[in-house]
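Removed: one protein chain of the complex. Kept in place: all other protein chains.
Chain IDs A and B follow the sequence of writing; residue 1 opens each chain.
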Amino acid sequence: MNWYISLNSNIEGPYTTEQIKEFYKTGKINNDTYVLKEGTTDWKSFGMTPEFQTKQQNVNQQKIQNINPSNVVDEEGLCPTCGYFAGSLLACPRCGASVNKKISLVLVKKISVIGSIIGIILLWYAAYLKQPITVNIGDIDEKMNGAFVRIEGKIIAYEENKEKNSLRMKIDDGTGIINISAFNKLDALKKIFKDRMPGIGDKVEIVGSINETQKFGISMFLSVPERLKIIEKFDLKEVELGKLTRKNVGDIVKIVAVVSSYDKRTTRKGTVLHSYVLRDKTGKIGLTLFDKAIANLPEETKSLFNVGNKLELIIRIGEYRGELQAEIVDFSKIVKVGEENVEEMKKEEGKEEESTEKEESKKEEPKEEIKENTVGNLKKSDVGKTYKFKLEVITLSKKSKGTLLKLKDENGDEIEMMVWDSLSNRISNFDKLKSGSQIEGKFEVSEYRNKLQLKIKEAEDLKIIKK
Amino acid sequence: MKGFTHFMSGIAAATFIPEVVRMSTSSRLDTVEGAASSFIILLAGAFGILPDTMDFKLGQFFSIAEYEIDPDPRNPDPQAMTDIFAKAVNEAGDTGKDVRVQLFPIQLGASLWRQYNIIFEPDEVIIQFNEIVKTSQVPIPNTAPPPERRVGRTKLRYELKARTNEICWMNRAVRWLRHKIKGEDPPPGPVKPSTLDILSGTQFAFHKESDGKIYFNWLPWHRTWSHSYVLGFFLSIPIYIIAYLLNLHHWWLYGLVAYLGFFVHLTEDMTGHIGGALFWPFHKPRSEGLELFKASDPRTNFSIDYAAMVLIIYNLDRFSTKKIPLLQTWYGHIVFLLLFLVIPLFIYFKVVAKIKEKLHSAKKIGLEEPDGTGEAFVD
Partner (left out) sequence: MPLVIILYVLLGTVVAGLLCLIPSLHIYNVAGIVLLIWFKVRDVIPYYVIAPLFMSMIVAYSFLNNIPMTFFAAADESAGASILPSVDMVKNGKGRDASILSGLGSLAGIIILIIFTPFFYFIWTYVTAVISPHLHWLLGIIMVFYIMSEWPKGAGRGKTPWEKFKDSWRNVFAGMVTFTLSAIVGLIVTTKPLTPPELSYQSIMPIFLGFFAFPSIIQTLISDSKIPHKQYKSKYINAGYSDFGVAALPGIIGGLIASYMPAVTAGIGAIFASHMTNHRNLQQASFEKPTQPGTVVKLYTPEIYYQQERVFLIGGGVTKLLYYVGAFLLLFVLTDLTPNGMGRGGLNVLLKPVFSPEKGDYFIMLATIIFSGSISMLALIWFTDITIKLLPKINIKKIYIVIIFVLLLIVYFMGGGLTGIFIAAVTTCIGCIPVFYNCRRSHCMAVLLVPIALNMAGYSDAIARILKLI
């Protein structure tokens, strides 16, 4: 009797039975090697071939991996008439005989097709009706990456790139700032807005998806130009520095002022800061520029900040450690209108300072009568109004940029209030607040996602009565 | 060549047009003319596999055979099948008409098929049933039918041959070129059997020639009208029109790129064993190929795929991104192509091929393929 063996995808042979046994002894082949008896067609592993089996091998036979031919073809999927594979088909593709299928399978097949078509129509309709929720920028946290929302705020920075056909903006809604990018959509925007393109100071609404990374913070892509709308065109006013108060924080105004002093300093972390003082006849305001921010400016723009230059510029009024600060909104719109003798101005400094202080004390606004109120009494019509409240803290939850307080009044009615980190840092003992603490203060009633909320405007407005 | 190879070469060819690469660059990272970036290169890929798609997904259904053989899945009878074959061959010989035979696969599971071979001897047709195979065409052990129902053979009254005598001017030109490149054709060896297992069936056409012998043509519908430079041109016309109507930037490039993909496919196919009907409908017969590579040869296909990828990256950087420092100087281009194209391919052919050959050291017998065997689903 002759044998063939299969080694490394090669067929060797024919060999005699004795030769094969010799190969096994010498280790050329093992139990798993396939052998074929001449005249047959089925390869068997050496260990499974009766001619070579010892008793021990018989016992092990089960363990030897092999394919059981009856397992290969599954009758379940075959046409009962001709035996051809029908799979999930209801009629045999070969002989056309109807193949009995379980009702469940027939049903699932039908439901999947009908369900997907109806489902997609409903899905589209739901999306069509969907109105995106308005969120506060400061409220956006990591879980909202990709969220489709509406944002309403003021444009505080605006940059067109005609070469790349793109637009970048910064929007401030009072709770935070978000970057908006519109790649390759400048033309489309200009088509929509014509000569009324949005600009700095305009109040706009933008609908889009939030993109958040730990490294670059939050931003939003404006991919559909129609989703940008101007709510209120900004009307740029020229103001005198002396008339600016805390209330103006966040405003964008035009000023004409002289650069009266310059100071360069380095922070502990090594950041280089350039501090300027801008003055006009009525007052002064500080301006601090990061070295990084002006490093890339063209030389002629940098030279605008030479002491003594009288500039016309658009600034956003900011606040730093209780002092008002100017923030340059658009370097390209700074115009030099003249030069003035700084020394002379400085001589007058003393007088001026006094007079402004007096003025300020005189001007102190007559205090509005603020009524006390309870949470249960609040109605939708109260939105925008300010009341005095006495409240107890139920829970505090830390968000990425603030603390959300859940509060209740003496009647047990509950309401939420978000205290941004920028404010809470200035409230004494804020970090000692805990559940059960009592607070009082003047808070504005606002609406957020269809729910009434309280809003705190100034750090001084909140007082902790019981820690 | 295989579909993927045609696809990749079409795309690589399109990236040689600088304007095409520039149009395709995304605006987020680079400037671009026009409103949004273009998908123009897809046309080169899609038209690159279109000829075969038309054949295998469409054209074959229009070739209706005179005889159909659809074996019984439970109990296939090879003898009955060869009898039909013999009848068809004899009929072609007796009447002088072309007779086609369609064979169907035997599917036994979602990915299980019964494999069988068709062997044409000069005077005999043989069918042999083999193991059940997976969709990957690998047989499952211990599943061959019993010896008594494995082989069927029927004698023929006419002699069969695998190469035709009746050749047209185009075929003569191809043969001339082939002889210039490769020297004279070797004498024909025995014919390699055809295998039928997965997916769609196969078709043979029998045609009596002037010498009284019957020429058998495998997949007579393949690489005929679909593999024509002329058809490619007509198919690209709608692309020009659509691009023009959509007011696309450089609308005329769209049709051109589509045609380029089509053109590359047909030209690549000419290097194989069967060429195409390049000038259909003006000149209908299908010509032979240059027989430089086997269309299904994995080594050739892989090298072309790899080369296409390197060239795509090379062109993208040259014409748009400009990020590879090596490509900033003229000699850098040579270094780049040497380093990433020539040397790797050299290593692949010399080293990997040797190792593979050792691993699969098949003691090959000089088997001659019938026209185009082995290109069924893969080319």
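The definition used in the following text is that a residue touches a chain if its C-beta (ideal position, glycine included) is under 8 Å from a C-beta of that chain, and two chains touch if they have at least 3 such contacts.
These numbers come from a predicted model, not from an experiment.
Peer 1: Given the contact definition stated above, which residue among B:I84, B:I140 or B:I167 touches the chain not shown here?
Peer 2: B:I140
Peer 1: Which of A:I20, A:V149, A:M220 or A:A326 touches the chain that is not shown?
Peer 2: Reading the full complex, the residue touching the unseen chain is A:V149.
Peer 1: Going by the touch rule given at the top, which residues of subunit A touch the chain that is not shown?
Peer 2: So the residues of subunit A touching the unseen chain are 4, 6, 8-11, 32, 34, 36, 38-41, 43, 62-63, 65-68, 71, 74, 76-78, 85-89, 93-94, 101-102, 104-105, 108-109, 111-117, 119-120, 122-124, 126-128, 130, 132-133, 135, 141-149, 183-185, 188, 209-210, 212-215, 223-227.
Peer 1: Contacts of subunit B with the missing chain: which residues?
Peer 2: Listed in rising order, the touching residues are 2-4, 7, 11, 24-30, 35-42, 45-46, 49, 53, 56-58, 60-62, 64, 70, 104-105, 107, 109-111, 117, 119, 126, 128, 130-131, 134-142, 147, 150-151, 153, 192-193, 195, 199-201, 296-298, 301-302, 305, 313, 316-317, 320-321, 323-324, 356, 359-360, 362-365, 367, 374, 377-378.
Basically, only the chains that are shown with their structure count from here on.
Peer 1: Between subunit A and subunit B, what is the separation of their C-alpha centroids in Å?
Peer 2: Taking the mean C-alpha position of each chain, the two centres sit 50 Å apart.
Peer 1: For subunit A, which residues count as touching subunit B in their complex?
Peer 2: It comes out as residues 8-10, 34, 39-44, 66-67, 69, 72-74, 77-78, 82-85, 87, 94, 163-166, 183-184, 187-188.
Peer 1: Any idea which subunit B residues touch subunit A in the complex?
Peer 2: 27-28, 31-32, 35-36, 70, 72-74, 104, 106-110, 112, 132, 140-144, 146-147, 150, 359-363
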